[in-house]
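Only one protein chain is missing from this complex, and each of the others stays in its spot.
A, B and C label the chains in the order they appear, each numbered from 1.
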């Protein structure tokens, strides 16, 4: 980290003391009447904005990262949950299921109609922008998910929105999901840092990659190192897809972080007819798994689920996933 | 609300039943083999996305709003808190104070050095993107804020990030703030809907105006009608200001909603040297008040507070605020 | 196209006449005192915004597209240029070369060091945001490109920025490129519509998919049906990549348009270390080809070209491209 003081500033003792307290090594020089210092060590402890707000400082230049625990240091984290492992060196992971859980029977049917699935997903608490929209079955939904998981011998995942539900989630699901809208609910992240369950952390709608990794750092710093990142599209000016799936983020995360990363093309695009190619593209981009909305229902008269694919489509997709995995030398 | 069915679809009984259950009036016709229905009544109960996902439906066209309780119906809400009133027909409201509360003495000094202020603001729980940044004094900060408010006979406001702190907030502050990062924490909004304290609801970084009003609707629907909106900039591609202050949103909100709206130029721009003109522009745009970061400290050697203005600047600004208020016939 | 008139409006003769003049079929009905008409035929001739600005009209709802000539109607366009064909049913197309042309020798060296390339790219007119930056060799660069193309028997492509250069371009290059910054320079598009050379049309930095297709429609409508679209990233809030590569746009374009589409991951990401995976992801997303910055130079001491890859990396990438093409059943 390099700090350039304003021209003519000579008294920098206060700053040096602050950096010493953070146990940083300090190198100092002067150029054209500007003091320049370089800080080496745990610079992620330094708050750039705080420093930049001092009137004696002209520029704060970060040479290293603002996060540490989730930083890539030569080895990737592979998270083991029962028989499954998720991460860069694990098999490509398939997380699939309906948007919202509506009944035991339909969830069971969807699950048994998928030729392969590693983790069953299903929403019980749905963060909905309108208070008049269906908000999910709640704890009853979590219970159904648990039962179907046990019955079919699958891991299960669902989204938590209230820290007071944590105990119930820990007893009933294998992975706890943090939705995009809660990615910067730091209070929730801290509480989940105390949990023993792996956390799937969706990227916020307008979160930069750095902010997303710092959100993961919150969880890890509080004690839970098992975080799975999930890219699900960012908000841009383009409206022909619901959000803009940022697949370069996937490749970039692999260079920045040791954490597993999966991709959710269903929510990102909001269009079932783009899900297939975006799944294959995600594999090519280096994703460790996929999160898909799949439902038996959508084949019926009732709905063609604007972002949900049918079990039949899903099973056809599996064949293609396998081929692309082979092409990029990814275990499937 | 108009719903256009796909060409050739003839069986729409299920849909009609659904709309009847919502007590909507239904008008029906057919054009070129496409059934078209118009729904009249509480269409905000209808979930557009849910409908649009049905394969028999081609288009869902909303003629009215997705929110109801916060909709402008000819009269603006003026929220009375002790001696103060906030709203379209009230005096322009001044909410000011330091970014974070650091001590009783400095908060008192800042407060007493401001020539006029209606509500003292100060952060005790700071949602910070890095877990290594200072997170505020917590409940201790709220207590200090309460004491300074009592001592100087001012209303006080601070941000809540954890629903379990609600009781303490209700005992110690006059207005509870929901930060931009919690605007779509619907769980928190529901809980605040049960509170008797007015809520200042900041706009989320990537929240559309409709989503913001629906967030307010969550609070009002749960029982608390006293919501104050706060525009604080949205996230765009432009990086020379921290966010992009959206002043057209202020004018537009006045046409859409009965709620008071205030503007926070400090957080929006992140630059103290733009705060003054953005405050005056906010008045001209129709804002009901302003939220400013003001601190005595910034005049010292320590910092010039990249987004905080000094008490001296603040007091000079008051004179200009008064003039622009007069020009646009706003009570001050 | 459906047009909903305001409640109570009864005189719509003027509008009907306007639509009749456009040779549209008109269906008319009324619901709850609102006249609703449906237009069938060449509705792309209708200007939605113009209509929506009339005070008697409440809503204009488009059921079909605003473009026609570039619309997908069951068959994809495959553009033949000498021995090469570009399009959905053609071999995956490799467009590669240095960012800017600097000399005959270095361009020749780069070209001969690539194991396979279909079209050599190289900038001679560089639209640079600063007037102080190197703006390219100009016509001299185009000449070098032509010579290297002839010498090595390759097609060549370069960007035009000035319509008065068109004749020279037509004599010297095989494909004329319109850069992102000129995508909505409609004057230039119209002129290129008169050319016999295929046009590679980059997506504008903030162009919606619809606007991009309408830009292509400008060219085709003026007489030149051979347009190749090129996705090269859009401008978003994320700054860790230069732009955000929108690969869902590629899949979506395949559903909307008959035009070939290629992807430029070099400009989109601005990082050579993401280019490889984004190339593979583009293939999986359905792209018909790739545009890559490749240069012999970057292996030297001089530069590692933040977005340019070396010929060596490029050749390694070719092997992977081949594998992913096979996996998604794309000719290579």
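One rule holds in what follows: a residue touches a chain if its C-beta (ideal position, glycine included) is under 8 Å from a C-beta of that chain, and two chains touch if they have at least 3 such contacts.
Predicted model only: the values in this text are computed from it and were never measured.
Q: May I ask which residue of C:29, C:66, C:85 or C:106 touches the chain that does not appear here?
A: C:66
Q: Could you tell me which of C:161, C:176 or C:262 touches the chain that is not displayed?
A: C:161
Q: If I consider the whole complex, including the chain that's not displayed, which of C:130, C:153, C:196 or C:319 touches that chain?
A: Missing-chain contact among the listed residues: C:130.
Q: Of the residues C:5, C:19, C:169 or C:218, which one touches the chain left out of the display?
A: Result: among the candidates, C:218 touches the missing chain.
Q: Can you tell me which of A:9, A:22 or A:36 touches the chain that was removed from the display?
A: Final answer for the missing-chain contact: A:36.
Q: Counting contacts across the full complex, list the positions on chain C that touch the omitted chain.
A: Where chain C meets the chain not shown: residues 44-47, 49-50, 52-55, 66-67, 127-134, 161-162, 181-182, 184-187, 205-206, 211, 214-215, 217-218, 221-222, 235, 302-308.
Q: Extract the touching residues of chain A with respect to the undisplayed chain.
A: 2, 4, 25, 27-32, 34, 36-38, 40, 58-59, 61, 63, 235-237, 239
Q: Name, in rising order, the residues on chain B that touch the hidden chain in the full complex.
A: Contact residues on chain B toward the absent chain are 206, 208-210, 234, 236-241, 244-252, 255, 265, 268-269, 271, 273-274, 277-278, 280-286, 320, 323-324, 326-328.
Following the convention adopted for this analysis, only the chains that are shown with their structure count from here on.
Q: Farthest from chain C in C-alpha centre terms, which chain would that be?
A: It is B.
Q: By C-alpha centroid distance to the whole-protein centroid, which chain wins?
A: So the chain sitting closest to the middle is A.
Q: Calculate how many whole Å lie between the centre of chain A and the centre of chain B, each centre taken as the average of the chain's C-alpha atoms.
A: One centre to the other, that is 28 Å.
Q: Hey, how far is the Cα centre of chain B from the one of chain C, in Å?
A: 41
Q: Using the touch definition from the top, which residues of chain C touch two or more other chains?
A: 236-237, 239
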